[in-house]
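Shown here: the complex without one of its protein chains, the others still in place.
A, B and C are the chain letters, set down in written order, and residue numbers restart from 1 in every chain.
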Amino acid sequence: METLQFAFRKILYAIPLLFGVTLISFLLMVYFGPDLTYSLIGKNPTSEQIVEVRTQLGYDQPFFIRYGMFLKEIVTFDFGNSLSTGERVSSILLRTVPVSFAVALPGFVISELLALALALIAANNRGGFVDKGIMVFAVVGMSISFLIVVIIFQIVFCSVYGLNLFPVQGWVVSNVADYIHYVAVPTMVIVFVGLGYNTRFFRAVIVEELNRDYVRTARAYGVSRFRILSAHILKNAMIPISTRVIISLPFVVIAGNLVIERYFNIPGVGLITYNAITTGDLPIVKAVVTSTAILYVIALVFTDIVYRMIDPRVALNS
Amino acid sequence: MNETLVQVRDLKTFYPIRGGFPRRVIGQLKAVNGVSFEIPTHHTFGLVGESGCGKSTLGRSLLRMQPITSGEVSIAGRDIRRLAARELKRARRDMQIIFQDPYGSLDPRFTVRQIIREPLDTHRIGDKHFRNDEVFRLLEVVGLRKGVADRYPHEFSGGQRQRVGIARALALKPKFIVADEPVSALDVSVQSQVLNLISDLQKSYGISFLFISHDLAVVQHISHEVGVMYFGKIVEQAPAEELYARPLHPYTRSLLSAVPKPDPGAGSAGTIVKGDVPSHLNPPKGCPFHPRCPVAKPECAVREPVFQAPAGESPTHKVSCLLYE
Amino acid sequence: MDTQPPSSENREDPSVPEGAVTEPVSPVIPTAEASLYRSESLWTKSIRKFARDPMGIAALVIVSVFFVIACGVWAGWIGQNWSALQADGYTGMSREHWFGTNINGQDIYARTIQGTKTAFEVGLIVAVLSTVIGGILGAVAGYFDRTIVDEVIMWLYGCLDAIPFYLFVAAVAFALRDQPYAMHVAMIATFWSSTCRIVRGEVIKINSLEYVQAAKALGVGSMTIIFRHVIPNTFHILLVQGTIAFVSAIKSEVILTYLGLGVKHGVSWGTMLSESTFEVSAGIFNNFIAASSFLFLLVIAFNLFADALQDALDPKKVTAS
Partner (left out) sequence: MSDVNPSAGEVGSDRSGTGPVVRVEDLVVEFSTEKGRIRAVDGISFSVMPGEPLGIVGESGCGKTVTALSVLKLIPSPPGRIARGQVFLDGRDVVPLGEREMRRLRGNVASMIFQEPMTALNPVFTIGSQMTEILRIHRRMSHREAREHSIEMLHTVNIESPAKRFTQYPHELSGGMRQRVMIAMALSCDPKLLLADEPSTALDVTVQAQVMEEIRRLQEERRMSMILITHDLGVIAETCRRVIVMYCGKIVEVSDTHGLFAHPRHPYTSGLLASIPKVREKKIERLPTIKGMVPDLSDLPKGCRFADRCPKATAECREKEPELVEVSPGQQVACFYPD
């Protein structure tokens, strides 16, 4: 009950944020965005035609009416039709989001878990050889551009110049074997790209916890090193770690995939967004930007709730 | 005799407690809840109490570093609550503060010279040469060498930093200084040096002090008059020797008996008061001390005592306890 | 040694009674001998600490070399001949073309050198502006903690954080249609928020410190306190954040250019890598190796530099010693 009330309160607090992200999206993409008049009508339009299309697009309306129309599009999840294919944007999204999710999820999960394991090992050997090795690896990982990783991995695993084990491009998935076949290299890329940053972040969090007084207390009472790390520290460290994980989820599903989906030509949200950006297909970009932003705000609310479940102090402070 | 320099009448400083849903003010934290006292010139008024009793808030309220909720504060004839920004800045020359934390109270990026000059620069006192001479003079006054002027705070020990903080407070030649736990963060052997410095300054320059501390022995040593604070109120006030010789309020008594004495023959303390300080969210009715008081009567839970000098006591010894009404 | 009685000439109302004391009031504390002791600010202390970190020095040297190259390009001495077609398509490494030519027959060496300049342009513009904006807004928000000013700034970066970076750039590109600085604007608009958040937190901490309280008690004005006491004590954060923003900017440039949202005029490592995606499928790696190794070297040097800087500047670590 109390948790429900807390959740409700957090949702209410998210309203100004939702207002903000929708306003920024509106300003950037609609109000100051491209004028679609000429992409909707043919060559040599008459001035009547122009006026008619502009009225249809709502360009003659005042600011707040247009913003209201934009909000209505979001609430009804009706962003109109794609300018290039004419397909409904909502149905494009429904078709592509699951693909993106399937591509990104394994890499995301493996990367986070592997990073957490490496961070625990590094923190446990703080200052030692293993720690330094892991941290050097992390810095190197952080310093290689995403694009370079994609190219190298593709050369190594997918091309005749390398192992040539996996498909260069595409996404033809009808069973689990296909899925693994197509998802393997993207997953490796995602793991590699995220690993450095995540390991460093997790290690910093864990080392900070290791310096706390309660660790000394636990040690003074004979609690084992393993248990201190796996129970005492991990539960405390889960607070910043889970925040980071949950908040990055919406971005992982859409934004992170722009490069991978484009390079591997996988028909997910990233690819259609890329195509929309290059062809100026505004309804799609608009839909993707706004829904990711809203997803982010929802994730933010969700982390607050998770926070409260892990950290008993939050209940008191709120 | 001495005239009154600081006069406080029924001072209240509340903080709003926010909470609930939607977020709103759900209560008042009555940090200082109706305090009155006077400090004559050339006097040190000691304020003693446990953490959270409101003694620091009181000190900061007097200097208007904290918005005052109600009541009157007059320092050197100025009504502190009603000063406009310009007048307040002028008034700050007469009232200064010394802080507890010798590490946090000096800007780490400033040299000692810059730190001590800041008040002179801010109030445009004298020219460049005068200000530099002043820095050297002040360093000498607080017992530091001239040569340290261009060093940085991190190069000093806690006691030396505290001296720099005192020099800064003295720069404007204030008439009144709030000393907020000035020695509690220092090591025992350095404490006495700083305490002697403060009492020397008080005598030489006739500065009045509000000396805030949780340490009863320190307060007794340095003060002419002492007020004991509990839960936002002064519960007992008397000249120092009188208060320590004949404590009246049960809280003062238990405080005094709780202080560990460096004398193995003294035996253990008498009555140890039970429990913790009450919560501000749910303040006790009647006398705030009654839930912990060893001699509480049923009446104490109902009626709040008046702060007054009991019959038969000297008029300077005031206490707020129903035992004496 | 005599202590002068406090002079009262400069005040209208001398608070000191005439002829107060003339004797020293407290014993002078013997301090370590001044001759043995060189006074040191936190800055020089940090520099000394940094100088003892071989990793940091090595990183700084590499970054400096890159910077000198970029300066050479700005001055017009090297890497100028990057766009001319000098061969019929791809050629290998030779004396004329140290790194060979790309598929169009352009000199890869000149392009890589030119790309260094572009990287510094993007990095410096984005790092400086985003750090300045983030620093100022963060300091203001932190100083006016829990007021409407703070709420508005927090709301602003909350909103900007919600929009995925690449899409935000796309949106800015839409709004700024073909402006050459659309990418820079988008990066600055996104990168300032993390600096702002960290500075705000630090300022709230500094605010509660007693030296700020002391300044208030002395009657120092708010703006003076912010600029004299608060912001200088966040410089270490700004420096580190600046280097991080620099790295993020040159890494993002590559991705954005590949996605067609980045550098449109001139050449950058991003444009080279984009070109190379076609070349590598044909088994030609010169362009790819040149651009990616330069990029990697600069980024890793900057990352290591940022780490060393952070260690050296952390005021807690500096004062603890």
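We take it that a residue touches a chain if its C-beta (ideal position, glycine included) is under 8 Å from a C-beta of that chain, and two chains touch if they have at least 3 such contacts.
Keep in mind that this is a model prediction, so the values were computed, not measured.
The chain not shown here is touched by just one of A:72, A:132 or A:216, and that residue is A:216. Shown as candidates are B:191, B:204 or B:320; the residue that touches the absent chain is B:191. Touching the chain that is not shown, out of B:132, B:157 or B:308: B:157 (per the contact rule at the top). Taking the complete complex into account, residues 50-51, 157, 159-160, 187-193, 195-196, 199, 214-218, 220-221, 240-241, 244-245, 254-266, 268-269, 272-274, 276-277 of chain B touch the chain not shown. Mapped onto chain A, the footprint of the missing chain covers residues 127, 212-214, 216-225, 232, 235-236, 239, 310-313, 316.
Here is the rule we go by: only the chains that are shown with their structure count from here on.
Touching chain A and chain B together: C.
Comparing per-chain C-alpha centres with the mean over every protein C-alpha atom, the closest match is chain C. Taking the mean Cα position of each chain as its centre, A sits at the greatest distance from chain B. Averaged C-alpha coordinates put the centre of chain A at 54 Å from the centre of chain B. Multi-chain contact residues of chain B (touching two or more other chains) are absent.
The multi-chain contact residues of chain C, meaning those touching 2 or more other chains, do not exist; every residue touches at most one other chain.
The part of chain A that touches chain C in the complex is made up of residues 16-17, 20-21, 23-25, 27-29, 32-34, 139-140, 142-148, 151, 154-155, 159-161, 168, 250-251, 254-255, 258-259, 262-263, 273-274, 277-278, 280, 282, 285, 288-289, 292-294, 296-297, 300.
Interface residues of chain B, counted against chain C in their complex, comprise 63, 65, 88-89, 92-97, 99-101, 104-109, 111, 118-119, 122-123, 125-126, 130, 137, 140-145, 147-148, 150-152, 154-155, 159-160, 163, 165, 168, 172-175, 193, 196-197, 200-201, 203-207. Touching chain B in their complex are the following residues of chain C: 1, 3-4, 6-8, 10-11, 14-17, 20-21, 24-29, 31, 34, 37, 39-43, 45, 209-211, 213-220, 224, 229, 232-233, 315, 318-319.
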